[in-house]
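Here the complex is missing a single protein chain, while all its other protein chains stay put.
Moving on to subunit A:
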């Protein structure tokens, strides 16, 4: 197992280098000069422009610029934001809890509904619930996120007034972040009503961000369950006189979990990508919104660093999924 882990960690190296190169190249391919963008409508003199070009190192050839960046990254230095002048690391960790909180809620929401729905659909194959669920899942999967978000905002925030339109916390409450997770910080602050406000702010973004993973998980669970339910060992479990709940929920689901865990892992990648849209729509101060803003500002270090960190998280999630396989199915553990 340890050897397997080390081997997997080694494969991170080329991926990591590749992501570094792509993020470096990607932002430079975009038209637009960060110095001009920074200067805005005021404009700037040619001397000042030349000065800044030298300061940011844009006068050097691209390979040299990349080498400087790469050596910095390897030493743990992601650079400093052109706009805020704060280190990318600091900005990332200030904003990341917001994204993590939203993503966790979204994936939990997707699993909590998608998994049981998929199981029930598979057990009642071809019946009304199955057909209704599968068509709904198709709609959910095909729905453009921004449109779905606007629709929910119009109905629940606009017409019904049940949920806030944007942000993470009502204006009535203020407290210093401790963990960065609003759900936890609001409780720690001791202000009554703060937790409720945090929850209400989370509801719509969670639903919007969780919709696609929910549809994917439900469909994958259903098809994996259908395959497992025809296995001999399910007949054995039923021959023992076990209840349908135990047969389907334990004997079948455990075996069906491998492909489901895979799509959950892949969904995490989708979540981070989806978070960019969702966070922008709901003015959620997370890394998605941070990335979008930085791209518009041509804030090279932030875009590069942010992409690198997001890619690293996806890699770690994939590794976690691989390790989970072994826990779900001992046969896979043995093969490793």
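Simple rule for what comes next: contacts are C-beta pairs under 8 Å (C-beta built on N, C-alpha and C of every residue); 3 or more make two chains touch, one makes a residue touch a chain; residues count from 1.
Following the convention adopted for this analysis, contacts and distances are computed from a predicted model.
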Statement: Out of "ATP-binding cassette domain-containing protein", "NAD-dependent epimerase/dehydratase family protein", "Aspartyl/glutamyl-tRNA(Asn/Gln) amidotransferase subunit B" or "ATP synthase epsilon chain", the chain not pictured bears the UniProt name "ATP-binding cassette domain-containing protein"
Query: Hey, which of A:2, A:29 or A:239 is the one touching the hidden chain?
result: A:239
Task: From the listed residues A:14, A:63 or A:330, report the one that touches the chain absent from this view.
output: A:330
Message: Contact with the hidden chain only, please: which subunit A residues?
response: 231-233, 235-243, 251, 254-255, 328-331, 334
